[in-house]
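In what follows, a single structure is set out as structure tokens and then discussed.
Here the complex is missing a single protein chain, while all its other protein chains stay put.
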Amino acid sequence: MDDFTVDGVTLPSRLILGTGGASSHAAAEAAIRASGTGLVTVALRRVDPSAPGSILDVVDRCGVRLLPNTAGCFTAVQAVRTAHLAREAFGTGWVKLEVIGDEKTLLPDPVELLAAAEKLVADGFTVWPYTNDDPILARRLADAGCPVVMPLGSPIGTGLGIRNPHNIALIVEGAGVPVILDAGIGTASEAAQAMELGCSGVLLASAVTRAEDPTAMAEAMRHAVIAGRLAHRAGRIPRRTHAEASTAFEGMAAL
Amino acid sequence: MDDFTVDGVTLPSRLILGTGGASSHAAAEAAIRASGTGLVTVALRRVDPSAPGSILDVVDRCGVRLLPNTAGCFTAVQAVRTAHLAREAFGTGWVKLEVIGDEKTLLPDPVELLAAAEKLVADGFTVWPYTNDDPILARRLADAGCPVVMPLGSPIGTGLGIRNPHNIALIVEGAGVPVILDAGIGTASEAAQAMELGCSGVLLASAVTRAEDPTAMAEAMRHAVIAGRLAHRAGRIPRRTHAEASTAFEGMAAL
Amino acid sequence: MDDFTVDGVTLPSRLILGTGGASSHAAAEAAIRASGTGLVTVALRRVDPSAPGSILDVVDRCGVRLLPNTAGCFTAVQAVRTAHLAREAFGTGWVKLEVIGDEKTLLPDPVELLAAAEKLVADGFTVWPYTNDDPILARRLADAGCPVVMPLGSPIGTGLGIRNPHNIALIVEGAGVPVILDAGIGTASEAAQAMELGCSGVLLASAVTRAEDPTAMAEAMRHAVIAGRLAHRAGRIPRRTHAEASTAFEGMAAL
Partner (left out) sequence: MDDFTVDGVTLPSRLILGTGGASSHAAAEAAIRASGTGLVTVALRRVDPSAPGSILDVVDRCGVRLLPNTAGCFTAVQAVRTAHLAREAFGTGWVKLEVIGDEKTLLPDPVELLAAAEKLVADGFTVWPYTNDDPILARRLADAGCPVVMPLGSPIGTGLGIRNPHNIALIVEGAGVPVILDAGIGTASEAAQAMELGCSGVLLASAVTRAEDPTAMAEAMRHAVIAGRLAHRAGRIPRRTHAEASTAFEGMAAL
């Protein structure tokens, strides 16, 4: 399948997995393996990098890359500080940037997000910003030096899928960098839809970790992202108002 | 993966493919192989079973089962006659029953369809009825002895996907036999959605045969049906109005 | 506003009201008056025409026409018998024909419905058939002599609105008689949408009678039906993918 490369690193899958919500490290490991992902995001504020037996051991054991995130930060200042701590702790300059506006919606704060992204790019980070589905903000984040943008489908953990496919399509069209659908996915068809809209990847956590059978759902997501990517590249049929027979019967013998 | 058995026959895939609209037999063969299907539907009125080099040779070569259909029939009488011709010609009592109401929409005629189904069941056929998405008609078809029912997502060839998921869910809930989504699928996510709604399989033709790259779309559909089936069985997360963090931050050190 | 005439009778409103679910006769009367309707449907099986103080007195007092319905009938035979009783009892040959397929969905049975419609037309009735949203069945009902067809938006009492606007548009396009959206409406915007799709009228009951404030909702529906009808005739703007400024700024002085 076609490569997906960010910042010179080629990833083996277009699915990125979060582990928040997993019932155990064993469950997280099984989900990571079933998903086929090559990149796992972990909240710095949730782990103690020096403690044994953390989720980081799982990540290591699975041989996947780590994408630390700044979940739990509400201001640019907090997020920048968290990103620096993550870089020191984990030895990676990649960071999923989350700057949240409130606890009820966990929606990103656009102003704080852009400010944090600008600062972190200047500090040499590879910034993966979690953003709302605003095409203008997405382009500003790309212009600020983010190599990808990660708009939400719907608020974190809601499982409402892609509330506004039109905006995602506008972001794909105008951002100028790869787009990764991040947040809101509840089931496989929605991950496929994200790829069909032209996204380059999908990031999800709760849809897998909180499913009744997380391993099965992880495998579902693996297939879904492949399906959606293939369909996007295959060139779908146009939508029509009226029917079109797959078979023509003109000139056939009457029965 | 879990088996899908109809009439004592276990099929290797939950995807059923039509070949109408394929640009060539080679294209049809490549699509059949990429899709992983074990069952291909062919319109009797389109093929001459005795002629060499027909689509039937492709079906044979691929080692898949044949599901003759009565496409092009507008009355119960026509459809019954066509089914009998198909049984003689192909040596199979399986038939996809299509009785169409008009050429503009190619929607099924519910009254003629039920009458034809009742007659064909009495004549010993295994009837796979192509029906609209009416839960009442679906149950009547099942009550008449059809071992599956095949409601449409939207009119044939429109690529409009599943216009009324609520009705498909009601059919799955009430039909009492396996449900196969038939017609209207335009892209992979919609095939996955059908399976997530509880369908036991998906039948499609134009979405693959008329895609820009039919082989790639066939492979997309293969993954999509697997993804949707896995997701259905995995037990998706509930939909929520407000966010739920995948990670909780209570009690963490302030930054 | 443009007239709406059925069977030679011009109705003062395109809204038809059911009274089932009203908390009292006074509530029903207030709703009828606020709605501006000229036609009210009542289930024959619910009223005793000879008893004083029935809903019929309300209908009389409001000066609106009565449309008896066959709610509660599950076969053509039952429905035909009920219609005849209604004609004798109420002295009207108008009948809203309901033939229900099951109690869980209250969806119409297409085969029984068509059979009953054919019989009642032959018996001289003016048949208003409550049907599913199948364009083929709708045309068959019109061909059978029904002067209108009444497809559902969604199942009775669900308030799910118009689940499949595409089908409603196909029915408007192909039925050849006026279309009245019947069942499923939950709120005003959905009644407006029905009219915008080209329906000639809307029939609803629970949306008004079971609202917290039935009188206010009745008034809302009155405005909604007018709004939708006006909008349909006014010729809406086309949908566009990209923006179009309402004002052009070319050649303006830079600020």
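Should a chain be cited, it is by its letter among A, B and C, assigned in written order, with residues numbered from 1 in that chain.
Note that in this section a contact is a pair of C-beta atoms (placed from the backbone, for glycine too) under 8 Å apart; a residue touches a chain by one contact, two chains touch by 3 or more.
Just so it is clear, the structure is predicted and the values come from calculations on it, not from any experiment.
**Student:** Which of C:L39, C:L107 or C:A138 touches the chain that is not shown?
**Tutor:** Of these options, the touching residue for the absent chain is C:L107.
**Student:** Provide the residue numbers of chain A that touch the chain removed from this figure.
**Tutor:** Within chain A, the residues that touch the unshown chain are 101-102, 104-105, 107-111, 114, 132, 134-137, 139-140, 154, 160, 163-164, 166-167, 170, 174.
**Student:** Using the touch rule from the top, list residues of chain C that touch the missing partner.
**Tutor:** 18, 20-21, 43, 45-46, 71-73, 78, 81-82, 85, 103-107, 155-160, 186-193, 196, 205-207, 209-214, 216-217, 219-224, 226-231, 233-247, 249, 252-253, 255
To be clear about the criterion, only the chains that are shown with their structure count from here on.
**Student:** Could you say which chain's mean Cα position falls nearest to the mean Cα position of the entire protein shown?
**Tutor:** Centre-most chain by C-alpha means: B.
**Student:** Fit chain A onto chain B over the CA trace and report the rotation angle, somewhere between 0 and 180 degrees, nearest 5.
**Tutor:** Copies differ by a rotation of 180 degrees.
**Student:** Can you compute the centre-to-centre distance for chain A and chain C, using the mean CA position of each chain? Integer Å is fine.
**Tutor:** Centres of chain A and chain C (C-alpha means) sit 46 Å apart.
**Student:** Starting from the mean Cα coordinates of chain B and chain C, work out the distance between those two points in Å.
**Tutor:** Computed value for the inter-centroid distance: 34 Å.
**Student:** Could you tell me which residues belong to chain A and also touch two or more other chains?
**Tutor:** Residues 241 of chain A each touch two or more of the other chains.
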